[in-house]
Every structure is written in structure tokens, then in C-alpha cells.
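Here the complex is missing a single protein chain, while all its other protein chains stay put.
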Amino acid sequence: MSIILKVEDLVTKFYTLDGVVNAVNGVSFELSEGETLAIVGESGSGKSVTMMSLLGLIPLPPGKIESGTAAFQSDAGLCDLLTLSPEELREIRGGQIGFVFQDPISTLNPILTIGEQISETLIRHKGLSIEEAREQTIKLLSQVGIPDPELRYKAYPFQFSGGMRQRVVIAIAIACTPKIIIADEPTTALDVTVQAQIIELFKELRDALDVAVIWITHDLGVVAGLAERVLVMYGGRPVEIAAVRELYKNPKHPYTLGLLGALPSLEAKESKRLESIQGTPPDLLIPLKHCPFAWRCDFAFDRCWEEIPPLITVGDQHRAACFFDLEKGGPRDD
Amino acid sequence: MADKEPKTQQTVDSLLDTEKTFKDRLAYFGRFLWRDRGGVIGLTVFLIVVFAAVFAPVITKQDPFTQDLRASKLPPAWKEEGTWEHPFGTDSLGKDIFSRVIYGTRVSLMVGLFGVLIAGILGMLIGAIAGYAGGRLDAAIMGGVNLILSLPYLLFVVFIATVLGRSLINVILIFGITDAPIFARVTRGEVLRIRESGYVESAISAGARWPTIIFDHIIPNLIGPLITLATFEMSAMIFYEAGLGFLGLSVPPNEYPTWGNMLAAGRKYMTSYPWIASFPGLAIMFTSLGMNLLGDWLRDVLDPRMRRSRK
Partner (left out) sequence: MTEPQTLVEVKDLKKHFPITSGFLSRAKRAVKAVDGISFVIHEGETLGMVGESGCGKSTAGRAILQLHKPTSGHVFYKGSDLTQMTPEELRARRTDMQMIFQDPYATLNPRHSVRKIIGEPLVINGRMKKSSTELQDRVAELLELVGLDPAYMKRFPHEFSGGQRQRIGIARALSLDPKFIVCDEPISALDVSIQAQVVNLMQDLQEQLGVAYLFIAHDLSMVKHISHRIVVMYLGKIMEMTDRNTLFEDPLHPYTQSLNSAVPIPNPEIEMNRKRFILEGDPPSPANPPSGCVFHTRCPLAIDECITVEPEFREITPGHFTACHLADRKGGSKIIPPDPVRKGS
């Protein structure tokens, strides 16, 4: 399977009046055709900023993409997303790369009908006529499970429920059969039964369209059901990346271990005490010369305070940024 | 014992961090000044005006009322016929413009401060009752407020001036009453917002009665927006006074020098002796601008949501 997106050493900072916010500190990952990658992290992990950097959605003052490359295999050939002009990025957004954000209320224009909003994408990126776009839109609406699509074409976003609105956003995202769909917490604001519907829909569409998906979330339950590979981020850095089963069975980074331990599970008989991670997420204003997780880590030793651990291979297709070997119970030998 | 909060990032990093040098501190101060440059300018202007009002006799030895027809219509000092005795020149009756501008700050400040005081207290009371009571009382009060707002302002002013005569106190009263509705509206809005906020609900669930809620919770959170509004309204009142003076409805000129009166007097000389109206005009402009900048800055600074969460 060929690689369609390869991000290397992305660094994004925000120059604010309080100082420089080191939002993203060297993220690298690859995405293959049709693959689903989940990016997991809490607030301040940099997961959303990473995606926004790739899509050109960062306001450029105060933000600045300091370095890195993002090679994207678009239909027009290989290009570096980080070096494209705003016009070129606009072409790609919605066309080659679709996106679904958390809050459909802010993504959808309240004064346009949903039909118009979907058709707009088709007209712009695929050059369809108004009639053709309308026909295609109605097909899309039924594909995403909206009943009575011909009637609903003329409806406005406020007439839909949260779950339905998110389906409309998904319709816009898949309208031009993109190569990648980037979804940033698309189900976090939804009720759990509606979330289940949307995730099922996503799975169907993903299989039908063979599209690659980057799913950003903090919910490790959702990840378990959707992802093929998982990238865990903390403090603007990647801390672990592995295939999904491997990650849950053999986490190699103390943060991942902590996250998994902090989750209650439905099927646990006894409610054992949750393993919480002490402390709070890091302040990104302070540039670090050591591991960002060190003071919350139960296993930190002196090397952790002296250097920033790089991502090293710790298993089959499994990399982690940590000097401590959890299995061995001691520092990793290089 | 509960999961303890371990050493926070701040304390640990301060062990590892290098010390802040003097240059660092200077840089931080410089960034602070630059970021808040609007506020710095505004505050400076305000302080200059206050200083001028308080120390007027020290700043200028000229009497603002003395007429000297021989020295009338003199241009500003840097022009050919000007003299440094009258730095801004003189008006048609020979009164020194510079001292009149300086003494004029007193009127502007008094009108602004007391006008806002009256409008603020009146408006705050009305708005707070309306916002807190809600329902029919609220609707009735706001109906009354809107009625006052819809009164033709000028008519009202002329009426007061005619019936009660022209004086500084009357000007202040007029502004106080006509501006109160704005304070009432803002107060009501803020009270509504605060009333619905989580901490008021929390206080109620702890058993708080309405005096506690009003004095401990609502009023402290009102002060920020109201101070900001007060600053803007002060600036507006200085403007209005100029307008009134222009129409000849402000303080009689032989009582106090006001910028508005000076504008009125200098109007007919705009093409021949422009400085007579220009200097008071500039004074009005800078004072208003300064107050507005100050108000903007105060709004940002006093809003707890905007405060940086530095640990």
C-alpha cells in the first residue's frame, strides 16, 4: 500500500504576548492509502494544531510553522503541504482532503441550506453544473443516511439535530471523493447512541470509498474500534506510535500506560481503583530540554531530565519516545 | 489521603531554569508596554488632563478671563506676530487661549466625572433592580428607560436651559439624567448574565440570601464593565459639552472657560484666525481619544476571563 502522506519534523509555534507557545515540537508520521490512523492526546497535546498546520488553517500571525515537511501525494502529483500557497491549499481542502470538525454548528453556514453547502463544494472542486451538483448532493445525503433527501436539500442547519448535522458535514467531506479525511473529535459533542451511529456510518463510508482517515480524539474506546494505527501525543510531541492491538496490549510509554489505566471499562466486574496520572498537562510556554512527561512519570530517572527522548523502535512497527523499558523495569539499553 | 498534587511544573522548572536577567525583565516590561500601548497612552492623556486641571494656576500665569483688546487675535507664539506670553494666541477679546484651554480641563473633568457619577448611580440602581427582579417589573422599568432614551435630547436640553437657566450644575444634571439609561441597560444585561452564572447558583445552593448574592457576587462582577462604560461615557460627555457650548446652551462663558464655548466663539474666525477654535478642538479630540483608549484597556484588564492564567 503506498504512502500518501508523510509528515516529518513538523514544528509549529505561536508567538503570543505571553511568550512563545511551543504547540507542536517535531511530529512525524506516515499515512498509507486507505488506512485509518488515530491521533490520541489530551488538551495541549498538539493534536489539533498538527492537523490545522497541515491544512493551512493556522492564523499566521501569531502562528508560525517553523520547520518540517508534509509530502502529500495528490492527484496532481507530489507536493509539500507546508509550502503551498493559500490558494493551492484551498484547492486541496475539500477536494483532495476532506475534514470533519467537532462542532457542526460552527462548520455549517447557518444562512445557507444544507443542499447549497454540499453543492458548493461539488461545483467548486469538481466543476459540476448546478443541476449535476444537486443530483449528486441528493445521492450523498442518502449515502450518509439522511431520510427524504430531496426535501431535506432545502432545509437549514438549525432544523437538524446534532447527529444529522454531523452527517451533513460528513457528506461535504466525502463529496469530492478525497484521498484523506481528517476528523477532529467529530463525535465528542454527540450523545453516545448518536455517536455509535456516526461511527458506524464512518466505517461504512471508509470501506466503500477506500479513503484514508486521520481521526483525532481523546477517547480510547472510539480508537479501539476504528483505528488501524495509533499515534499518541503529549506536550506537542509524539510519544508512541503502533498498530492498534499492539498499543493496547503492550504500551511502551508510561503516558500511554497511564492513559489506559485511567479508563474505567464497562466489562470490569470489580471497580478497581483507577490509576490516575498525577499532575497536570504541561505548560507549552516553557521550552523543554527534557522529556515533557518527566514530572508526571512514575519511572523517570536522571536521563529523563537531561535529554529529550527521541522516537525509537521498540517492537514491530512500534516506536516510543522513552528512555525507560517498562518490561525490563529499568533504563533501556541502547 | 487523596492523590496529592505533586510538585507543579512551575516549581520544578524554576529549579532547572536559568535566572531571569535584567535584560529579560526589561524585555518583558517593554513587551507589556507595547501590548498595552493603548492603555498607556490613554492613561497618560488622562493624567495630563488631571494634572492640568489641578495645577492650572501653576502652569499658566495668565488669567483666563482677562480681556485685553489691544492684544486680541494674536496668533500662536511660533508664528511671526505671536508672543510667548500667549503661547496659543488670543481670541477676539484678547483672552489668552492657552490658559483657557488649561482651565477648561476643569470644566471638562467636572462635567465628565460628576455627570458619569450621577448617570452611573442612577442607571446602576435602576438596571440592577430590573435585571434582578425580572418578569413584569423588569419589563416595566426597561419600558420607562426606553422612553427616556427616545426623548429628543436637544429639546430636553433647551427646555432645562430655558426653565432652569444655564449653569455648570444644570449641564451636569442634564448629562446625568440623559445618560442614565445607558448605564441602566448595561447593568441590567450584566446582572442577567451574572445571575445565570454557575457561581450564583452555587451560592444559592449553599443557602445564600439575596443580600449576599447582590453584594458578594453581583456587584463585584459588575464593577469591571461599569468602570469601562464610565470611561467611555466620560469621553462622550466632554464631547456633548462641546456640542452644547456650540449651541450656546452650556455654561455661560463668563463663569468658566469651557472648550465648547471656545469652539462657539472661534467658529466665525475659522478662516481668518483658525487657532481660536483649533486649540480647544484639539484638546477635545485628544482628551476623548485618550479616554476611549483608556476604556478599551480597562475593559481587557478588568475582565477576569481575559487574564492570563500564569501559575
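The first chain written gets the first letter, and so on, giving A and B; residue counts start at 1 in each chain.
In the analysis below, contacts are C-beta pairs under 8 Å (C-beta built on N, C-alpha and C of every residue); 3 or more make two chains touch, one makes a residue touch a chain.
It should be emphasised that the depicted structure is a prediction, and the values quoted were computed from it without experimental measurement.
Counting contacts over the entire complex, the absent chain touches A, B. Only one residue in the set A:Ile3, A:Ala208, A:Leu263 or A:Ile312 touches the chain that does not appear here, and it is A:Leu263. Of the candidate positions A:Asp18, A:Glu42 or A:Glu91, contact with the hidden chain is made by A:Glu42. Only one residue from B:Thr187, B:Asn221 or B:Ser235 touches the chain missing from this view: B:Asn221. The chain not shown here is touched by just one of B:Thr44, B:Asn146, B:Thr162 or B:Ser202, and that residue is B:Ser202.
Of the residues in subunit B, those that touch the hidden partner chain are 1-5, 139, 197-199, 201-209, 212, 216-217, 220-221, 304-305, 307, 309-311.
Even with one chain removed from view, subunit A keeps its contact list with that chain: residues 42-43, 161-164, 191-197, 199-200, 218-225, 244-245, 248, 258-269, 271, 273-278, 280-281.
One rule holds for everything that comes next: only the chains that are shown with their structure count from here on.
Separation between the centroids of subunit A and subunit B, computed from CA atoms only, is 49 Å.
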